[in-house]
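Working notes for the structure below.
All protein chains of the complex are present and in place, except for one that has been dropped.
Take a look at chain A:
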Amino acid sequence: MKKFLAILLFVFLLGFLAACGGEDNEESQKDSDSNEENTEESSEGSAEGGEWTPEQNIEMVAPAGAGGGWDTTARMAAKVLNEEGIIEESIGVVNKEGAGGAIGWSYIANQEGDPHSLFVSSSPILLVPLSGQSDHGHEDFTPIANVIADYGAFAVREDAEWENLSELFEQMKEDPSSVTVVGTSSPGSMDHIQFVRFAKAAGVDITKIKYVSAPDAGGITQVLNGSADVFSTGVGEVVEQARAGEIRVLAVTSEERLEGETLSEFPTAKEQGIDEKFINWRGFFGPAGMTDEQVAYYEQKFKELSESDAFAEIRTNYGWNEMYMGSEEYKNFLDEEKENLKGLLEELDLLNE
């Protein structure tokens, strides 16, 4: 019996070890709860001094499961911020997964005024509330800094009849439903909207576009086997296939050509006469009610992060682009972008605020 109990204990410990990432974070979360009173006191104190520094460990929420873009950004940023000594206090990454981000956002919305709780987000924080699936949008939080930009791409099979985006749109102007577009996410989300945005700029009737949503890497598969015609996705998803000559990238959504081998060969839509752009920005937010000093502190730290060599290396590995925006600029950018997206969704009859 003793022997058995020992084994059981061992299995048990291993289990916790395996979950240690999560467990640690849970602890730091408890810390932040119990220290809330302290925080309030000290933030008053520091407001007088004009400068603010964190008093306890920082919780960084990825409003998604482990392994996705938000999670990776959060984990890599936390790692560099701590390892390079940019922020001394330890940063724990917590996954609050679910409902395309809405679960995580509502969690942060409950931490109002707590300057030790940050989270990472990108375009969905604008799109998800617009489609009525989140009660919280970017207006309910404090934008701190944007750090990364990703771009989208439109790709077809290498033997497709369209040589470039203009040709594709010419045909779609005649008959919008002759082309099937495939993306990884549902209508009204990024993959769909970025295509619609360019199609609209080219004069296509966007209400008649056939769009299929294929999760789990189904998008690239469907283009390769000819089930769908155009793959609308992030540029990182198509580089390898393009390099191997399996697919042709009709256009990327950036204003200027991207840097890097293969990447620089992809034409922009702009050089084909379609004056539109789509940036999948990614940055950090805090809860509502942060003081100016607190925002200034984090703004500075994320700037250091963005400029560090360690983070530059991570950007290269993931194919992310540098795009720093401070709090004020970020907020204006988000407001403007949201108006634009709102118009598109309204036209598609997908608006459900």
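Just so we're on the same page, a residue touches a chain if its C-beta (ideal position, glycine included) is under 8 Å from a C-beta of that chain, and two chains touch if they have at least 3 such contacts; residues count from 1.
Convention: contacts and distances are computed from a predicted model.
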item	value
Which of "Tripartite tricarboxylate transporter permease", "Activator of (R)-2-hydroxyglutaryl-CoA dehydratase", "Cytochrome aa3 subunit 2" or "Sarcosine oxidase, gamma subunit" matches, in UniProt, the chain that is not displayed	"Tripartite tricarboxylate transporter permease"
Contact partner of the left-out chain, one of A:Glu84, A:Glu167 or A:Glu246	A:Glu246
Identified contact with the non-displayed chain, of A:Pro215, A:Gly273 or A:Gly289	A:Pro215
Options A:Thr53, A:Ser106 or A:Ser308, residue touching the unrepresented chain	A:Ser106
In chain A, positions touching the absent partner	3-4, 7-8, 11, 14-15, 18-22, 26, 65-68, 71-72, 75-76, 79, 94-100, 102-103, 106, 131, 133-135, 177, 180, 185-189, 210-218, 220-222, 224-228, 239-241, 243-244, 246, 314, 317-319, 350
